[in-house]
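Yeah, one chain of the complex is gone here, protein chain that is, but the others are all in their spots.
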Amino acid sequence: MDFTPDARTEQLSGELRDFLHTRLVPAAAVFDDQVAALADPWAWSSVPVLQELRAEARERGLWNLFLPGDTGGRRLGAGLTNLQYAPLAELTGRLGRLAPAALNCAAPDTGNMEVLAMFGSPEQQERWLVPLLEGRIRSAFAMTEPDVASSDATNIATSIRREGGEYVVSGRKWWITGAMNPQCEVFVVMGKTDPDADRHRQQSMVLVPRDAPGVEVVRPMTVFGYDDHDHGGHAELAFHDVRVPAANLVGEEGAGFAIAQARLGPGRIHHCMRAIGVAELAIELMCARASERVAFGRPLAEQGVVRDWIAQARVRVEQLRLLVLKAAWLMDTVGTRGAHTEIQAIKVATPQTVEWVLDKAIQVHGAGGISQDFPLAAAWAGVRTLRFADGPDEVHTNALAKAELRRQAAVRAPAG
Amino acid sequence: MDFTPDARTEQLSGELRDFLHTRLVPAAAVFDDQVAALADPWAWSSVPVLQELRAEARERGLWNLFLPGDTGGRRLGAGLTNLQYAPLAELTGRLGRLAPAALNCAAPDTGNMEVLAMFGSPEQQERWLVPLLEGRIRSAFAMTEPDVASSDATNIATSIRREGGEYVVSGRKWWITGAMNPQCEVFVVMGKTDPDADRHRQQSMVLVPRDAPGVEVVRPMTVFGYDDHDHGGHAELAFHDVRVPAANLVGEEGAGFAIAQARLGPGRIHHCMRAIGVAELAIELMCARASERVAFGRPLAEQGVVRDWIAQARVRVEQLRLLVLKAAWLMDTVGTRGAHTEIQAIKVATPQTVEWVLDKAIQVHGAGGISQDFPLAAAWAGVRTLRFADGPDEVHTNALAKAELRRQAAVRAPAG
Amino acid sequence: MDFTPDARTEQLSGELRDFLHTRLVPAAAVFDDQVAALADPWAWSSVPVLQELRAEARERGLWNLFLPGDTGGRRLGAGLTNLQYAPLAELTGRLGRLAPAALNCAAPDTGNMEVLAMFGSPEQQERWLVPLLEGRIRSAFAMTEPDVASSDATNIATSIRREGGEYVVSGRKWWITGAMNPQCEVFVVMGKTDPDADRHRQQSMVLVPRDAPGVEVVRPMTVFGYDDHDHGGHAELAFHDVRVPAANLVGEEGAGFAIAQARLGPGRIHHCMRAIGVAELAIELMCARASERVAFGRPLAEQGVVRDWIAQARVRVEQLRLLVLKAAWLMDTVGTRGAHTEIQAIKVATPQTVEWVLDKAIQVHGAGGISQDFPLAAAWAGVRTLRFADGPDEVHTNALAKAELRRQAAVRAPAG
Partner (left out) sequence: MDFTPDARTEQLSGELRDFLHTRLVPAAAVFDDQVAALADPWAWSSVPVLQELRAEARERGLWNLFLPGDTGGRRLGAGLTNLQYAPLAELTGRLGRLAPAALNCAAPDTGNMEVLAMFGSPEQQERWLVPLLEGRIRSAFAMTEPDVASSDATNIATSIRREGGEYVVSGRKWWITGAMNPQCEVFVVMGKTDPDADRHRQQSMVLVPRDAPGVEVVRPMTVFGYDDHDHGGHAELAFHDVRVPAANLVGEEGAGFAIAQARLGPGRIHHCMRAIGVAELAIELMCARASERVAFGRPLAEQGVVRDWIAQARVRVEQLRLLVLKAAWLMDTVGTRGAHTEIQAIKVATPQTVEWVLDKAIQVHGAGGISQDFPLAAAWAGVRTLRFADGPDEVHTNALAKAELRRQAAVRAPAG
């Protein structure tokens, strides 16, 4: 369990930090202005400054860092381990939405690229994966449904039925991140091909082009008051008997649940790494504000309650980062399945810690903290969603407890 | 300390509940549509449905209920005590923004009407109070400043200097609720007339018409992504040497701090009462959702963690309501000043409890809970602001502790 | 819901406060010394100073205050309502164990006297109730069992079977408070007379003299490190086919559960009232210590974190007391059954609040706080037991949630 960054990680961290400070930080305001000036407010990924930054990131070798090298036998990504990627992802988390996008390391494309790299057919890879890897198009992942508790995969109501050489997709999805963006050209859709199969073999995934007849983008959802238009938003989608070629099936029929699980492991750890970057930003802003703001004759930094927040924040974030690194190390050494419990643990622990840190940083900023003048409120809303993204935390704590009870029972049981 | 609602409160509660259920609940969607169709999105108070509801409320005797009868020797309001008004305000809190507005009981107009009723000159009352009481115009209260910790009144940087028959106002304010609304015709502005006076005699208040030369509405602020345009928003304002007649002074020079304190007592208790209504709505929605939503084979309502939330929510809200009623009763019997400690206590206790209840209600709703489909996320954002509205909670807990330490020291001290 | 203390309460409060300060506070050290000098360390109730104090309390009319006047048609107690008794019980809570004992208002005798007054036969009352009311003997209540979750009454394993004119009691009990005391002459024992009856009609109660053949006092239990010998301890008891006359049955066969419920209501509210007295003592000690103790150049009372604790303690205790008063008022107006939900609420809320306050008071006292030099650690241990006394809090939150869900469902349901 060696968490020391190796030479490559150190080097990439240095280069990334340089790129962030010299290029991305100054570009943030330009990006905001260009997004604000768009005719279609959702077409965020088309603004010129982002194209320039992406070109430069690619040139600097800071591109597709998220993607392990050995996906599907082809060398596509940077080939970093999770442990190598962790500090890089944390760095991008501090610069919110611009950094992951500039490096082609933004969800949900990252997970979709992993799915296509691991399970996509050569044709699917040619048509969708290559342009995604090159940053020419964007994608969305359509799993969550409005009418059921879709964290329980057996509840999925969208149907995908085979008719001749086609699949017909019918159903309703929401919170489909990125799907409001007109450049989002393909949806990875989870539905049921066989409701009578075993619990975890009922589901399949198909690729649905955004312009397929019958696809309806119903409306954007808001997260607290944010529409996240600078990130593609979160759409409600309706699939009205949408027909796609049978070749659009990802993997095989009945593999939907397994693919989703494989996708979630890296997705969760990336979220957690970035969230730690957010927490670091919050501590940084909290300290700066506390040092400069005077109330009742003393800087906030000299007031006991504020100091307690700062100390607790540091102690909590240190513990959380170590747990995320352990999960990354386990994924690298025993695989996503072997790291299942630890991935659930960080899924639960991360929002608990980062929400708390953000809340205190906001409080130190007073009313400014909840406004558009600081990144804290928007970050808070984003982190709050982690408590039900990929299933509510309560599902995960329940599973964690069952695993612990099993483990303890095994220890108690007589060996022979 | 008798909290039993008397006959008049019972009667008004019944009438109000009837009005809410039969008229306001059905009108909410109409209101939203009409606001959405406005040319100026901030002109929320001009929509027809609101005018109709207000006319009807007035006719039904459900108008200006917040205003005590004995203000300034004139009988203006309903003449209810705080204890009588409490359950009515709680009821309006459940219907968010529409109910207080329809009853002419919405902040910040309520506080401004109180100030004008208590401290306004007959001319000021004629020009501003009467149209406010009749719901023809709206107002804002300009105290908070962007560059200083304005919870400490000595930090106020806006200057109000006398020049001949005029006052000249210079400074910057933000979070001025309601000020984006073009119908908001007057600002009650707090500034310093004498920076060299005693700590609490430096400040004064003047009435500044929105259309006075030099008034600049700089921009709207957002609260966790919400611009609150359906409530007049929260503006940043700049006063560039704005000149108003000396007669626009409220009360006397140096009375600004005292007037602000007098205004804050009722304002805080109204906020708390409405917040309890919000908490009740959250419990109601949480129970309904938990009863109907099935996950892993059982309704959420049968899952232990959800039950724990529901029980804790009920236990906490009961305690909070009783404390608010006690504060109301104290205000009625010993006055705002005598109830100072209890008002601080509810200022601190209310967001602690209501935020927690809303967070759990949101979690039970899954992703829907943070969206525009339920009132929970917007309510959460509103309640979160209470933790620094009128000064951050930390200022109030500090004052509460000092009061307790003094009280205990007095008990310990030998009597003779 | 009028919580104002009436004239009689005011008068009794004054007299009680006088008795506490002038007689009981000075007597505490004497009591400790006399208990320490006992040959049988458990015979606490026999020490001379307690006899003197009890005689004086009786003379002053501060005797059996806990007992409502109308029990079983006979005028036995002070005849106070729960609302009248509440502030008196709170006062006794501040003086820990000595005050309730001196006033003959100490558990478990209080509950047992209520049971005998309400359900005892004239013979039982003559033999046991009268000496208890006069403070000549003591009693214990034997319900909890070591091997089962006895909060679920259907789990009770002790059997009480009828054989001719006798009942034969067999089983094991623990945590039987007071039972180590040789002056504890009678146990009220809960057991099953008919395991096949309806869930809540299987249990009965019988009176078992401590010296009946077959009664074994197995050992004392400790609460954290306390054996509570100055209060009669907590015994593990074994009943080895103990025979008692059939006339020792309390009420009728099958009434055990109902009697236990009737007993628990007042018992819980008394516990809660006294616990609030403990919390007040903790705030008092915390403030005194914080004011006098200097660290790093400033009194603790000027340090932000300590101030935050003091303020939060005050805010929480105020809320809790109001909830307890509401429960008392409900018991007085609609009866124990009608106040069921509120009694559960205070059962859950009280240890949450009082434990927290004690923990902070201890922390302000440093190592002294956990020692024998202050009453804080022992009080903490006592309050900690409330979280499973009469069933773990989780049983009660579960029941509270079910009641709330039912209530909300009834409101949602269409009236006709």
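Letters A, B and C mark the chains as written, and numbering starts fresh at 1 in each.
What we mean here is this: contacts are C-beta pairs under 8 Å (C-beta built on N, C-alpha and C of every residue); 3 or more make two chains touch, one makes a residue touch a chain.
What you see is a predicted model, and the numbers here were worked out from it, not measured in a lab.
Touch with the chain that is not drawn comes from one residue among A:142, A:320, A:339 or A:361, which is A:320. Within the complete assembly, C:378 is the residue of C:49, C:310 or C:378 that touches the hidden chain. Listed residues A:78, A:169 or A:400: the one in touch with the omitted chain is A:400. Summarising the interface, subunit A meets the missing chain with residues 1-4, 283-284, 287-288, 290-291, 301, 304, 306-308, 310-312, 314-315, 318-320, 322-323, 326, 342, 345, 348-349, 394, 396-398, 400-402, 404-405, 408-409, 411-412.
Although one chain is not drawn, its touching partners on subunit C can still be listed: residues 144, 146, 149, 151-152, 155, 174-175, 221-227, 293-296, 303, 305-306, 363, 366-368, 370-372, 377-378, 380-381, 384-385, 387-389, 392-395, 397.
One chain of the complex is left out; on subunit B, the residues touching it are 303-308.
FYI, only the chains that are shown with their structure count from here on.
Homomeric contact subunit B/subunit C is classed as same-residue, with over half of its interface positions used by both copies.
Among the chains in view, B has its Cα centre nearest the centre of the complete protein Cα set.
Subunit A and subunit B have Cα centroids lying 38 Å from one another.
Subunit A and subunit C have Cα centroids lying 53 Å from one another. For this pair, subunit B with subunit C, the centres built from the Cα atoms lie 43 Å apart. Shown for subunit B are the residues that touch two or more other chains, namely 306, 394, 397.
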